[in-house]
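Here the structure is laid out as C-alpha cells; the discussion comes afterwards.
With one protein chain held back, the other chains of the complex are shown just where they sit.
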Amino acid sequence: MKSFLMFVRKEFYHIFRDPRTLLILFGMPVALVTLFGFALTNEIKNADVAVLDFDKGQHAQQVQHRLFSSGYFGLRDYATSYPDVAAAFRQGHVKLAVVFPVGFSRDLDHLGHAQVQLVADASDQNTAVSLVNYATAIIKTYEQEHTKRPAGAGPRVEAVARLYFNPGLKAAYTFVPGTMALILLLVSAMLTSITIAREKETGTMEVLLVSPMRQLPIIIGKILPYFLLSFINGLIILALGVWVLDIPQRGSLALLLAETLLYILVALTLGVLISTRAASQQTAMLTSMLSLLLPTLILSGFLFPLESMPLPLQTVSRIIPARYYIVILKGIMIKGLGLRELWRETAVLAGMAGGLLLLALGSLKNRLA
Amino acid sequence: MTNPPNNAAAGRASAAGPVITCQQLTKRFGDFVAVNGISFEVAAGEIFGFLGANGAGKTTAMRMLCGLLGPTEGAATVAGCDVFREPERIKQHIGYMSQKFSLYEDLTVRENIRFYGGVYGLKTAAIREKTTALLQRLGLAAERDTLVGSLPLGWKQKLAFSVALLHEPAVIFLDEPTGGVDPITRRQFWDLIYEAAARGVTIFITTHYMDEAEYCDRVSIMVDGRIDALDTPAGLKRQFGVASMDEVFLHLARGAKNVE
Partner (left out) sequence: MRTVWFLLEKEVRQLRRNRSLLGLLLVAPIMQLVLLSFAANYEIKNLNLAVVDQDHSPAARRLLNQFQYTPYFRLVQTRPTSRAAEQDLLDGRADLVLVIPPQFERDLVRGGRARVQLLVNALDNVKAGLASSYASSIVQAYQGEGRPATVAATVSEVRGLEVVPAYWYNPLLNYKTFMVPGILVEIISLIVMMVATLNIVREKEIGTIEQLNVTPIRKWQFILGKLLPFWVAGLYQFTIGLLLARFLFHVPMVGSVPLLYGIMAVFLAVPLGLGLLISSVSQTQQQALFVSFFFLIIFILLCGLFTPTEYMPAWARAIDRLNPLLYIIDIARRILLKGSTLRDVLTPVLTLLGMAVVVNTLAVWRYRKTSG
C-alpha cells in the first residue's frame, strides 16, 4: 500500500511540475467548449438571398416582404436572369435565390395555384437544405393567410403539434452536450495514452514492471491522478454548459456527476489501453487522435443522426463511448431523467470501463511475458 | 590561469596560437549564475579536461563554446570565431558529442555516417571514402548495415566520436563521452582521442572519471560556476599536495554550493 501511495505521488509530481502543460490542460477545454458552444449552430440568421422576380406583382412583393422581415433572410441583390444567379453562386455571396415566374401573382389570384422556385447552391448542402426548409415554411404561412380557397378545400384533418423538452428549438441543446462529451473524452484519453508510452520510451516502465507491484495497482496508480484532473475538467465543462451556454440542469446533480466520473473512467482506460499497445509516445498520440477525434464527431450521434446511417455503421457506433454519454447528458440535464430511464446507457459505459481495464491489464502482462 | 601548456601538448600544438579563448565568460539564468566569469585558453592539439561536480556549470560552459547557448557576457572565440556574433560559423569548425546519445538509433551505421557527412557538406566521394576508412579503423565493417540502436554502448560511443570528426574539425567537444562503459572500453576510446590529438585536433572533454583526468594535458576544475584550478594533472597534485586527481577533486568540490 505504501509503495502504491508513493507511486501515485510520483504521478502527481509529473503533472504539477509542468505548469505549461497544466495551463494547457485546464485552459484548453474552457476555450473550446465556450467557442463551440457559441459557434456551432444550424440556426439560420440573415442569410443573404438573391431575388429573381419575373412577376413584379403584388404577391411576389408580399412573399419577399415576409421572407426579409423574418430575420432569417436578407436581400443581397436582385438578379435579372438565371446566369446572374449562377454568377452569384460562383462568387459565393449568395446561397439561395427566390424565383417568381412570369404571371405568378395573376395565377395565384385567378387559378388559385402558382409556383415559386427556390434555387439553392447545394454544393454547400447543409446550408442549402436548411435555407430551403426555412423559406418553404415562411412561404407556406403566407399561403395559408393570404390565398383564397374555395370553401371546404382546406385540410380536413388538422394537426396540432406540441414540442417537448426544447420548445424554442434551440440548436444549443444538441451541440453543447455533444461538445462536452467530445472534449472530455479526448482530453482525458490523450492524457493517459501519453503517460505509459512515455515511461516505456524512457525505460522507466521496465523498472515499474520488475518492481514487486502488480499490474493492477500500476494501472490504477497511473489513472488516479488523471482521474482527478479530468474530473475537475468535467466540472468546469458542466459549469460552462449550465452558466454560460444556458443548458438547464433539471435532473439529479449527484447522478450527473457520477455518470461523468464513469465516462471519464472509460476515457482514461481507453488511453491506457492505447498506450500499452503503442511502441512510442508518437504512435500512442497519433492513434488516440486518429481513432477518437473524427469517429467520435461523426459516429456518436453528435452531428449526424444515427438512425440514418447504414446498418454496419450503426453497429460500429455502439462502441463509441460518447454516444452513451451524450444520451445521458441530455437525459439528465434537459429531460430531467433518472437512473431508472438511463440504466442501459450507464450499464454499457460501466461494461466498457471494465472491459477496457481487463484488456489493458492483458497487454501489460503480455509485455512481461 | 596563464600556466603554459605542458611540454607534450606544446610539442603537438601548432604555432598558430590558441584555438579556444575565454575571457570572463558568464551565463546567467535569471538570478542564477551558472557560469561565473571563466577565463582560459586552449592550444591547438591540446587535450583539455573540463572537470567539475554535476551542476558546477561545465555543460553550460561547453554549450556556450559550441554555439548552442548564447552567453550573457564576457568574450570567447572558438577556432577564430566569436561566440557572441558568429555561433553558426563556429559550427563549421567543431565536432560535438554529447552525453545524451547523438546518433540516430533507427538508422544503420553507414546511414548515420552518410547523413552527418552530408549535413557537413562533404562530397559524395569523400563520404564514401571516409566511411570505408572509419569502419575499418573501428573494426565495424561487418556491422555497417546494423541499426545503431542494436550496437553495444561502447561501440556507439566510438562511432559517435568518429562521426563527430568526419568533417575534420579544429576542435571536438566531448561531454562525458564515456559514461556507462567498462574501463577497457574507456581505454580504447582514449586511444581514439590520442590519435585525433596527434593529428592536431584540439580535444575539449568533460568527465567524471579521475583516471581520465590523468590522461589530459591540462585540467580545469569548475566549482559553482568558477574555475577554481587549472594546471597539468601533475601540477595540480603538487599544488594541493596530494597523490591523485581524486583527492584534488574532493578537496575542491567540498566547498561547492551547487551540487545536484
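Worth pointing out:
A and B are the chain letters, set down in written order, and residue numbers restart from 1 in every chain.
As a working rule, contacts are C-beta pairs under 8 Å (C-beta built on N, C-alpha and C of every residue); 3 or more make two chains touch, one makes a residue touch a chain.
Computed from a predicted model, the values in this text were never measured in an experiment.
The shown chains contacted by the absent chain are A, B, with contact judged over the whole complex. Within the complete assembly, A:M285 is the residue of A:V242, A:L255 or A:M285 that touches the hidden chain.
The missing chain, though absent from the display, is touched by one residue of A:I24, A:L235 or A:I319; that residue is A:I24.
Touch with the chain that is not drawn comes from one residue among A:G57, A:G234 or A:G331, which is A:G331. Touch with the hidden chain on the side of subunit B covers residues 66-70, 87-89, 91-92, 94-96, 98, 100-104, 106-107, 111, 114-116, 118-121, 147, 173. Against the chain not displayed here, subunit A makes contact via residues 18, 20-21, 24-25, 28, 31-32, 35-36, 38-47, 86, 89-92, 95, 108, 112-130, 132-133, 135-137, 139-140, 142-143, 147, 149, 152, 155-167, 169-171, 173-175, 182-183, 186-187, 190, 194, 198, 201, 278-283, 285-287, 289-290, 293-295, 297-299, 303-305, 307-310, 313, 316-317, 327, 330-331, 334-335, 337, 341.
One rule holds in what follows: only the chains that are shown with their structure count from here on.
Look at where the CA atoms of subunit A average out and do the same for subunit B: the two points lie 57 Å apart.
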